[in-house]
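First up is the structure itself, then whatever we jot down about it.
All protein chains of the complex are present and in place, except for one that has been dropped.
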Amino acid sequence: MKIFKLSRNDTILMLGFAIAILLMPIWLQPIGAAYPDLLQKFAIFGLFAIGFNILFGLTGYLSFGHAVFLGIGSYTTVWTFKLLSMNVVPAVIFGTLLAGLFAVVIGYVSLRRTGIYFSILTLAFAQMSYNLAYSVLTPITNGETGLRVLRDDPRVLDGLFGVVQEGSPVGNFFGINMQGYPGFYFCAVVLIIGFFISLRIFRSPFGLKLTAIKSNQNRMRYTGFNTRPYLLWAFVISGMYAGMAGSLMAVTDPLAGAERMQWTASGEVVLMTILGGVGTLIGPMLGALLIKYFENIFSAFNESALHDMFSFLPSLLENLMVTVVHPFVGDGWHLTLGTLFMVIVIFLPGGLVEGVTRLFKRRKSDGVSAKNPGPES
Amino acid sequence: MDAILLQILNGLDKGGAYALIALGLTLVFGTLGVVNFAHGALFMLGAFCAVTFQKIMTFSKQVKDESITFFDAYKEIPYLEIWFGETGTMLIDWVVPLSILLAIPVMLLIGLIMERGLIQYFYKRSHAEQILVTFGLAIVIQEIIKSFFGANPIPTPAPEIVAGSANIGALFGLSDSVVYPYWRLIYLAFAFVVIGAVFAFLQFTTFGMVVRAGMADRETVSLLGINVERRFTIVFGIAAVVAGLAGVMYTPILPPDYHIGMDFLVLSFVVVVVGGMGSLAGAVAAGFLLGILQSFASMNEIKAIFPGIDQIIIYLVAVVILLTRPRGLLGRKGVMED
Partner (left out) sequence: MSIKVSQPNGWTRRSVLKTGLGTAAMAGAPMFFVRNAHAFTNDPSNGSSVILGFNVPQTGAYADEGADELRAYQLAVKHLNGEGDGGMMNTMKPSSLKGNGILGKKVEYVTGDTQTKSDAARASAKRMIEKDGAIMITGGSSSGVAVAVQSLCQEAGVVFMAGLTHSNDTTGKDKRKYGFRHFFNAYMSGAALGPVLEKEFGNDRQAYHLTADYTWGWTQEESIKNTTEGLGWKTNAAVRTPLGAGDFSQYITPVLNSGADVLILNHYGKDMINSLTQSVQFGLRDKQVNDKDFKIVVPLFSRLMAQGAGENIKGIFGTTNWNWSLTDEGSQAFVKSFGAEYGFPPSQAAHTCYVQTLLYANAIEVAGTFNPCGVIEALEGFKFDGMGNGATEYRAEDHQCFKDVLVVRGNENPSSQFDLLEVVQQVPRSQVEYDAAIFGGELGACA
């Protein structure tokens, strides 16, 4: 059973991933996360984190400025919408390519240094981009208000093919509107392709070389192996993933804002990756799911919603539960997030993936020990 | 000329704050090898020591406010004023400098608890994990402070007598417009004193000697039978105190809110890296350098040539320095490069 040159296990993983993603609207229903906007965010940030993991997970280079590519992808996409066409295909292609181009430049400079010096260099580039996009570059980025698609933009290609724009323009895939569920499925398909590419990279000789750089770059260098081009490739690929994720953000919602490039946004993808499990295939996706779920669902619980939630309890207990839970939801969702980081890093350094594996192993070994009681007992 | 003098003062003043924060950060890194993203939170906690002390000092009797008729409103008259009259008012006026007395033991305690309770388990972990756990801690501390004090900045004025500005111009025979707030001059002096004290402590005490030796070669010092670990715990406490004092004294310049630490965090990391990870002198030098450059970049004359330069100058300098001097201004080889 070999599809796309994958081993049997990988094929199962790939199929499982694809099915899980495509069926998200169903299995996320019970926890209240199955609505188009959040599903789109899951797919988009999943893609972002998977791409980030190719750099951080494989090479160990911690970029603190990856959000800059997200922003460039978004801005390019919106500009393509404005100038060429509302069709998303050229928009995503241009967004990804331009992000890749910036990644070549920023990567070339930043990769001259390692460790935290590399992190600070990427951070510096991202912060400069953010600050300028918010202020001086307003003619290009529309600053605080964000770059939007307007009805009277030129859209040369659309004009050429006689596509008429009525009302506020929305991205489309050859006529299919990219909002709501179609938008999600578009993102989901891109995510699945992205995951497949990431899987192939992990299993390729290229991926192996990157892992070797992570474990001991000096040794690699002493053997006469030039690590720089490989690192740059990893950086550019992961920058293009980020650019593509940024493009998808603009595809599903044609607006690009500067705060997408702020260092906190770069930090977010680091957190997603580590929470899920650095260097694992599936971990970043899990981390993205978890953080976006928290941001959108936990922050929405207010006191009356809590009372509804615990209304099955006797009133004294209900009030007690509301009092206990209240500081952690609504305006306190940051507190939950912070606590969660700490708990996971302290007890599960490998992230959620490690947690699941451990659980799985323990159950297995429990089963084994039950069948073969040790000599002591 | 006057403008340049003033910008140098501004730069030194900013630099003083950067240097104080970066000093603690690099001290912790140099000794414990920990990248502490919660260091900004320590600065913030220091500032909130002043706020808390202010709250305690102005603990008030609630008197029904008759001027508000729409609902039951209460005026607050501090007990200190009721009990001690003028002396009480004066004590309240001096609350920021006085809160240093509170901040030193409190911050030392917080530092020790943080190190023993959390940081010590992360010595052997990767830097990424250290960053994540301390970042999580910073968020938690921040949110706790927010739930007590709200998100709005809280005014913590300097004592009346130093609230105005000094006419430096008249002092040195320059124009009259060269004035500078007393409190900022005090802050600058304070920064020098604290930096000097930390250096003197490390240079001239046996304790400091061991710490410096430990920074240079931890294993050898341990092999000599010296308990480096215990000393490093105390170093962490000292770093917390330095950050906290920087925070306390900064409150009259910047009314503190729960987010003030995060605002300084990224900046102080840039300062530390520019100075060279683990180099104390480098952190101080980079702090002042970046402060002054930032001040000059904000001048209208310079902004006219490079629009928006004041927005990016710090990062631009960081990039240039890291590319030309790989380990920062005064960094040692091999630190944090893996």
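All chains are identified by letter, namely A and B, in their written order; residue positions are counted from 1 within each chain.
Quick note on the criterion: a contact is a pair of C-beta atoms (placed from the backbone, for glycine too) under 8 Å apart; a residue touches a chain by one contact, two chains touch by 3 or more.
Keep in mind the model is a prediction, meaning the values are calculated, not measured.
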So which shown chains sit in contact with the chain we cannot see? A, B
Full-complex touch with the removed chain, picking from B:His39, B:His127, B:Arg184 or B:Arg231, is B:Arg184
Filtering B:Pro157, B:Gly208 or B:Pro326 for touch with the omitted chain leaves B:Pro157
Looking at A:Phe174, A:Tyr222, A:Phe312 or A:Phe347, which makes contact with the chain not pictured? A:Phe174
Taking the entire complex into account, which one of B:Pro78, B:Gly208, B:Pro255 or B:Pro326 touches the absent chain? B:Pro255
For subunit B, enumerate the residues touching the unshown chain of the complex. 2-3, 6-7, 9-11, 13-14, 17, 65, 67-68, 70-73, 75-76, 146, 150-155, 157, 163-165, 175, 177-181, 183-184, 252-255, 257, 259, 263-264, 294-295, 298-300, 303, 308, 310-311
Which positions on subunit A touch the chain that was left off? 32, 35-38, 41, 86, 131, 134-136, 138, 142-146, 148, 158, 161-170, 172, 174-183, 249, 253, 255, 257, 259-260, 295-296, 299-300, 302, 304-305, 330-331, 333-334
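The rule we apply is simple: only the chains that are shown with their structure count from here on.
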Just give me the whole-number Å value for how far the CA centre of subunit A lies from that of subunit B. 34
Can you check the complex and tell me which residues of subunit A touch subunit B? 56, 62, 109, 112-117, 120-121, 123-125, 127-128, 131-132, 135-136, 217, 263, 267, 270-271, 274, 278, 327, 332, 334-335, 337-342, 345-346, 349
For the subunit B and subunit A complex, residues of the former touching the latter: 35, 118, 121, 125, 127-129, 131-133, 135-140, 142-144, 147, 266, 269-270, 273, 277, 307-308, 311-312, 315-316, 318-319, 322-323, 326-328, 336-338
